[in-house]
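Of the protein chains in this complex, one is absent; all others appear in place.
First chain written, first letter: the chains are A and B, and each begins at residue 1.
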Amino acid sequence: MQWAVGGKDGATARIPIASWPVVRQLLGDDRLALGTAARSPRSEQLVARTETADRSVASVCPYCAVGCGQRVYVKDEQVIQVEGDPDSPVSRGRLCPKGSATKELVTGPAREHAVKYRRPGGADWEELPLDRAMDMIADRVIATRAATWDPRYRRTLGIASLGGATLDNEENYLMKKLYTALGVVQVENQARI
Amino acid sequence: MRHPPRPEAPPVTAAGPTRMGFFTDTSVCIGCKACEVACKEWNDVPEDGLDFLATSYDNTGALGADTWRHVAFLERPPVPTAGEREAAKDSGIRWLMSSDVCKHCTHAACLDVCPTGALFRTEFETVVVQQDICNGCGYCVPACPFGVIDQRKADGRVWKCTLCYDRLRSDMVPACAKACPTESIQFGPLDELRTRAAGRLALVKEAGVPGAHLYGDDDTDGVGGFGAFFLLLDRPEVYGLPPDPVVTTRDLPAMWRSAGAAAAALVGAVAVAFLSGGRRR
Partner (left out) sequence: MAECHPVGFQWVMEAKAKGARVIHVDPRFTRTSALADTFVAIRAGSDIAFLGAIVNHILTNGREFREYVEAYTNAATIIDERFRDTEDLDGLFSGWDAGRHAYDPQSWQYAGMATGPAAAHQEDIPQGEAHGYGARLKNGDPPETDPTLEHPRCVYQILKRHFARYTPALVEEVCGVPRERFVEVAEALCDNSGRERTAAVCYAVGWTQHSTGVQYIRTAAIIQLLLGNVGRPGGGILALRGHAGIQGSTDIPTLYNILPGYLPMPHADAHPTLADYRAAVCAPAGFWGHADAFVVSLLKAWFGDAATADNDFCYDHLPFITGDHSTYRTMLDMADGKVQGFFVVGENPAVGSANGRLQRFAMAELDWLVVRDLVEIETATFWKDGPGVDSGELRTADIGTEVFFLPAAAHTEKDGTFTNTQRMLQWHHKAVEPEGDCRSDLWFFFHLGRIIREKLAAAGEARDRAVLDLAWGYPLLGHHREPSAEAVLREINGVDAQGRTLSGFMDLKADGSTACGCWIYCGCYADGVNQTARRKPGREQSWVAPEWGWAWPANRRLLYNRASADPAGNPWSERKKYVWWDAGAGRWTGHDEPDFVVDMAPDYVPPDGATAEHALRGDSPFIMQTDGRGWLFVPSGLMDGPLPAHYEPHESPVTNPLYAQGANPARLTQPHRLNPDNGPGGRYPFVMTTYRLTEHHTAGGMSRFLPHLSELQPEMFCEVSPELAAERGLENGGWATISSSRTAIEARVLVTDRVASLTVQGRRVHQVGLPYHWGWKGLSTGDAANDLFGLALDPNVHIQEGKAATCDIRPGRRPRP
C-alpha cells in the first residue's frame, strides 16, 4: 500500500503507507510523533549531496584577491556545490557571501552561452557562430592594424584592450604576449582603476 | 522570568545521543551575510524579494519560508540629535549585527501542533520539516513564538532552517556555520557550545559590554532552552527578538488530559480509516 503526497513542483512521491508517520506513531512507542518514529522515507535516505558527487575539484574563489580555497563538487558533469576548502591556510574553509554564491555565479540563469553580434547601426543582437566570430575579429584586427600602423614606433594606436584583473595569470600572459607582438600598446586593466 | 519545565515534555529522541546546535556570537559578527547566502545555495532556497528596505544594511527583513538566516543591522543610537552628536565628539556609533535563525526549541510548538508528522525531532534533537510529508496545513505557522516557520507561496508547504539535516547526517557542519568568516556562527554539541558561550560572555563583559548576555541558553525558559542560542550585546527586543518567548503549546498537556479518551479514540478512528481506505490522491 502506498500514499501519494505532493512534492516540490507538483511532483508526487510514492510512500508505503506503513511508514506514514501517523501509522508508525500508532504502532511504535513514540506516541507523540515527535522523534525518530516520524522520520519520513526521504529523511531516512537523506545525505549531503556532496557525498554522492562524482568528484570534488580544488579551486580558488574568483571574487576578491584574498584567494580563499574552494572545493567544487561535480555530479553528472554539472557543478552541484561550491564551498570553502578547510585545508586552505588562507581561508580555513570559510567564504564570504560572494564566495558562497559561487555556484550561482557559474550555473546561474544569467550566464550567456552563445555569441551575440550587433552590426553597425543595428537595433538588436543577431546570432553568429563562434568560428565565424573569431574569423571576423581576426580580420578586423588585421585591417585596423594595417590602417593605423606607425612604423616609427612599431605599433598601432588604433586598437586598445581593457581587462585582465578577473582573469588567470596564464591568460594575461598570452594577452600581453600577443598584443605586444601585434604592436598594440594600449593594454590596460582594473589595476589602473 | 523563568518557566518551569513542562511536566509532560516528550522524550526528545531515541537515536541521537548528543544534541547539536548553533551558538551565534553576535559580538564577532561582521554582518557579511555569508550565512544567508551559504544557506540558500546549499538548501536551494529561492530569492526572497528585491526590496530596498532602508533599514541600515538589512534588506532581508525577517526570517521566512525563503529566508532561513537573517542578519539584522542595528544602528545605535538610531538618530540622535545634532546637539548630542556634537557633545559626544566620539562617533558614538554602535552598529550591532546579528544572524538570526530557527531556535530549534527544546519545547517546539511547531512540532507539537503538526498534525501530519511532517515536523519531527531528528536524531540530533533538531526540529525539521519533512517536505515529503508536509501538506501545507499551516498550523505550525502561528504556533512559533519567534515567527520563524513560514509557508512558501509557490507550493504551500512550510519551510525553515533544518540545521542542514542532510549535512549533519553526512557528518558535515551546516552551511552557514561553515562559511561564517569570523566564527560568529558556531556549530557543535549543545553542551559544549554552552560552555564555550559562558567563557565568551565573561570575556565580552570584561571588555566593557555590561549588557551582554546569552539568549536561549537556559533550560528553564519558556521554550525549555534553544538548540540555537545567541550571545547578544543588547536586549533581545533591540534585535527584534521576543524577550521572553513562551512555547505556545504550553497548556497542551493539560488539554490532552482533559480531552482524555475522546481524543485518543478520535485519532484511532482516523487511523483505521486510513488503513482501510486504500490509495488516495
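Definition applied: a contact is a pair of C-beta atoms (placed from the backbone, for glycine too) under 8 Å apart; a residue touches a chain by one contact, two chains touch by 3 or more.
What you see is a predicted model, and the numbers here were worked out from it, not measured in a lab.
From the options B:19, B:33 or B:121, the residue with contact to the unseen chain in the full assembly is B:33.
Against the chain not displayed here, subunit A makes contact via residues 55, 57-70, 72, 74, 77-79, 82, 85-92, 94-99, 101-102, 104-106, 108, 110-125, 128, 130, 133-142, 144-149, 151-155, 157-193.
Hidden from this view is one chain, which touches subunit B at 28, 30-34, 36-37, 40-41, 46-54, 56-57, 59-60, 75, 77, 79-80, 82, 85, 89-97, 181-183.
Here is the rule we go by: only the chains that are shown with their structure count from here on.
Between the Cα centres of subunit A and subunit B there is a gap of 31 Å. Of all the residues in subunit B, the ones that touch subunit A in their complex are 10-15, 32-34, 36-38, 41-42, 111-112, 116-123, 128, 130-133, 135-136, 155, 157, 164-167, 169-170, 172, 175, 178-181, 267-268, 270-271, 274-275, 278-281. Only residues 1-9, 13, 15, 17, 20-23, 25-26, 30, 32-43, 46-51, 81-84, 93-101, 103-104 of subunit A touch subunit B when the two sit together in their complex.
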